[in-house]
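The complex is shown incomplete by one protein chain, all other protein chains being positioned as in the whole.
Order of writing sets the chain letters: A and B. Residues in each chain are counted from 1.
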Amino acid sequence: MAVDRGFTGPLAGIAILGAGAALVYGAQMALSPYLVTLLAIMLINVALAVSLNIGNGLAGLFSLGHPAFMTIGAYASAILTFPPGRKDFMLPDLPSFLMTTQLPLLPALAVAGMIGAVVAFLVGLPVLRLKGHYLAVATLGLIVIVQGLATNWTGLTRGGSGLNGIPRLTGIWWCFGFAVLVVYTALRLKFSSLGRAMMATRENALAAESAGVSTYRIRMLAFVLGAFFAAVAGGLMVHLITVVTPRSYSVVLAFNLVAMVVIGGTGSITGSIVAAVALTGLSEAVRPLEERLGLYGLSQVIVALGLLLVLFFRPNGLLGSGEPRFVRRIFGGSLA
Amino acid sequence: MSQYVFQQIINGLALGSLYALVAIGFSMIYGIVRLINFAHGDLVMIGAFTTLALVGYGVPWPLILMFVLLVGALAGMTIEATVFRPMRGAQQVTGFIATLAVSIVIQNTGLMILSGQPRNFLFPAFMRQRVQIGTVSASLTDLTIIGLTVVLIALLLVIVYRTRLGTAMRATADNLAAARLMGIAVNRTILTAFAIGSALAAAAGLLWGGKFGQIDPLLGFAPGLKAFIACVIGGVGSIGGAMLGGYLLGLAEVLFVGLLPPQFAGYRDVFVFTLLIVILLLKPSGLFVRHVEERA
């Protein structure tokens, strides 16, 4: 349609991307390495919240399983990028093909993501038949199962003490690129016919089924995609922090990610981005207070109380399930 | 019966007793407000630390038990009245997120006040001795846990099945709208369910400390999840089912560790949660419940 939509479409998207890149560049120049790392973690959290929102928001399957897939991705990419010499020392019992391989970061992340996706598919086959809070608890169980495996499968994971000295291969640009990829994918998905089918299954599974939409397959797709991104995020995180233990990514993280999605507005990608930035920043801002007063746990209490307030007074979150106008214009096309 | 097998069974029954105590309250709350109360396990922690504090003041044990039941009941009622009641009628998943938030608040407040350092928790010395029964022996702690649980459950059953308030509670769980039409003040019966269920969880906390010897502010997570699993085994919402589910889960865990080679012992929770998923899929209404309720 020949409607003048002004400064929109790909051009506006590229402009936003450019502005983001400029910000990252400026931050890298001006800020301390500590703050740059914080910014990188913030970007990973954005990617995590947005990817969780694909399943929880768009497809309406309430999963808490993200930390499980992050753990899988973290261990997988760490083992794949370790120099063989270090593996001899840390993981002497690895199967020989793993012992000798060493991949660069990008293929390692891709493999980690694939492993996460395959596990999600296998787990999803039975678990996605569950609904509502039963699915939530089953995915919570998945975290415990993965933690249990990471603790006990010592030949592969070095057990409870975890892996350390992982090469620091990521930086803020990797995290920025990843966050952009996840956000772009999520928004493209949301405004595609597939995304509309997902939201239809969320609103009314029965009606969607009778309109020929397979709820199960749609939910599976959203679950596997979210898991892929979560596993890659775990891989990025581990190459930023250089340490991983079975308890690195646990239920508290799942809760924080859910808090980001709910506070931002379940289904709103922009909302997840804003909430992820805000909550990560808040936790960091409260940290000095925690340390000075010895009140460890304060930031977590604040996040949880904040979430309760949102549930009371604004149960649909800050942005509901919508996107701001400029986002709709870029991705919505004629639908906007 | 060999001492080994007997010891395993007693151990499993004691663990199962703890799970049953927590699971019953969990199930009562689900039955009446259809809420998976993730914060339920944290009442175990509250009960354990209340016990520890009272032991420190030299309060006699029977009084401690009374007090722990009271503290648990009050805590449960407070949570219900301040958080869950205003959210009544919201979507199930929203309610679940709220219970998760409450759990996080309780755990982290515990961390702030008590620090994460585990504390030693001991029953009096005479409780830690072993009792000889014929050719076998069992720890008095385990026997106390089993015995006290039976007493508490009996008390609960009397309240739920033999009193007017208990009948009103079951009526509310059965059909909330009809209960209101009969003049039952449902907020009060719901509050009662929270009070009773939470008191039992707190009592489990008292026993939990005695069995495991150490307590910390995050200890509620495991019993909370295990209670859910016990309920799923027995059929969520049914008191008898939760009880049986608790005992079965306790025994299954102990047998899993006891019968398999030791290198598998660490996989206990992996086993338990796999069991959960399998049961949710194969027998979603529980092993002992005949009527089918949709899991949505």
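Here, a residue touches a chain if its C-beta (ideal position, glycine included) is under 8 Å from a C-beta of that chain, and two chains touch if they have at least 3 such contacts.
Here is the rule we use: contacts and distances are computed from a predicted model.
Set against the options "NADH-quinone oxidoreductase subunit K", "Amino acid/amide ABC transporter ATP-binding protein 2 (HAAT family)", "MxaA protein" or "Gluconate 2-dehydrogenase gamma chain", the UniProt name belonging to the omitted chain is "Amino acid/amide ABC transporter ATP-binding protein 2 (HAAT family)". One chain is not depicted; across the entire complex it touches B.
The chain not shown here is touched by just one of B:179, B:203, B:254 or B:276, and that residue is B:179. Annotation: of B:168, B:218, B:254 or B:276, B:168 touches the absent chain (contact as defined above).
Touch with the hidden chain on the side of chain B covers residues 164, 167-168, 170-171, 174-175, 177-185.
Just so it is clear, only the chains that are shown with their structure count from here on.
As a whole-number value, the distance joining the C-alpha centres of chain A and chain B reads 33 Å. Across the interface of their complex, chain B is touched by residues 62, 126-127, 129-134, 136-138, 140-142, 144-145, 147-149, 151-152, 251-252, 255, 258-259, 262, 294-298, 300-301, 303-305, 307-308, 311-312, 315 of chain A.
Listed in rising order, the residues of chain B touching chain A in the complex are 36, 83, 86-87, 90, 92-98, 100-102, 104-105, 107-112, 115-116, 221, 225, 228, 266-270, 273-274, 276-277, 280-281, 284, 295-296.
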